[in-house]
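Here is chain A:
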Amino acid sequence: MAKALYIDYQKCTGCRLCELVCAVKHDGISNPTRSRIKVMKWEAEGLYIPMSCQQCQDAPCLNVCPVKAISRDEELGRVVVDYDVCIGCRSCVAVCPFGAMNFNVIDKKVIKCDLCDGDPQCVRFCDVNALEFVSPDEISIGKKRDAAGRLSKAGREAGVLLAEL
Partner candidate 1 sequence: MPLKRKIAYIDLTTGDIEVKPIPIEVRKKFLGGRGLDAYLLYNHTKKGCDPIGPDNTLMVSGGILTATCASATARTHVMAKSPLTGLLGSANMGGFFAPEMAWAGFHHLVIKGKAKHPVYIYIHNGEIEIRDAEGIWGLPVTDAQWAIRDDLGDQEVKSMVCGPAGENLVAYANVMTGIKNSGGRSGMGCVMGSKNLKAVAARGTMDIKIAHPVEALEYNKRFIDQIISAKVNQTQGTLGTPFIWGATNSWGGIRCRNFQYNQCEYADDIEPERIDEICEETMGPYHMTGCFGCQVHCRAQYKITEGPYAGRYDEGPEYTSQGAFGGETDTPRANTVLVGNHLVDQYGMDNLETGSLIAWAMELYEKGILTKKDTDGLDLSFGNDEAVIEMIDRICYRKGFVGDTLAKGGIQASKVFGKDSFQYLIQVKGMSNLHSDERATPALALNIATGSRGSDHLRSRPAIDLYHLPQDVLRRIYSTPIPYDGPLSSEHTEYIGKPWQVFWQENCYMAVDCLGICKYHTTFLGATLPNFEDWPKVLYYNTGLDMTPEEIWMVARRCNMIERLFNLREGLTRNDLEKGDMLNHRYFDEPTRRGAPEVVGRVIEKDKFIKMIDEFYEHKGLDKDGNPKPETLKELDIENEPSHLV
Partner candidate 2 sequence: MTTEKDGISTAESLRKTRTYGKFRCHNPTCMERLEPKKGDKTIKCPTCGMEFRVAWVKDGFPRIRGPVWDVNRKIAQDVLEKKLKDKAKEEK
């Protein structure tokens, strides 16, 4: 099974290094508007949420594309745009439920995460592991373990409370 980009936004420090390295890796240019990943922020609450393509199984961008320029690459588990076919109509930008399909106004073309052909630079540079590149089943196992830990702790605390009654 191809690996997937997993974003744990709790861990994000909001530094936006992912945006920088994404743009430099793909275009050799520093400019966050060129980045495929983007950190959305609510500074007044200290909330930082990285948004990127989810590489959907039933991808709305793929379905809506009038010239069939978008396809699934099963090997790398990603949805890719064929720029030789793309007409730049931005239907995919409009339909993406995550806003993860971007339109680059400088080069006038749509851009999206391509997982850096299997070595995502955002993951490589994210020292706090807010971004990870993992097998999709590992994601749920990890979350299950966390949730189970919380449940068992809650269970113990409830037990103590009961015993005190």
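Everything that follows uses one rule, which is that a contact is a pair of C-beta atoms (placed from the backbone, for glycine too) under 8 Å apart; a residue touches a chain by one contact, two chains touch by 3 or more; residues count from 1.
On the choice of candidates, all candidates are chains of the complex that A comes from, given by their letters.
Bear in mind the structure is a predicted one, so any value in this text is a computation, not a measurement.
*Asks:* State which numbered option touches chain A in this complex: 1 or 2.
*Replies:* 1
*Asks:* Taking the touch rule as given, give the residues of chain A at its contact with candidate 1 in the complex, in rising order.
*Replies:* These residues of chain A touch candidate 1: 10-17, 20-21, 24-25, 28-34, 43-46, 48, 105-106, 121, 124-125, 127-128.
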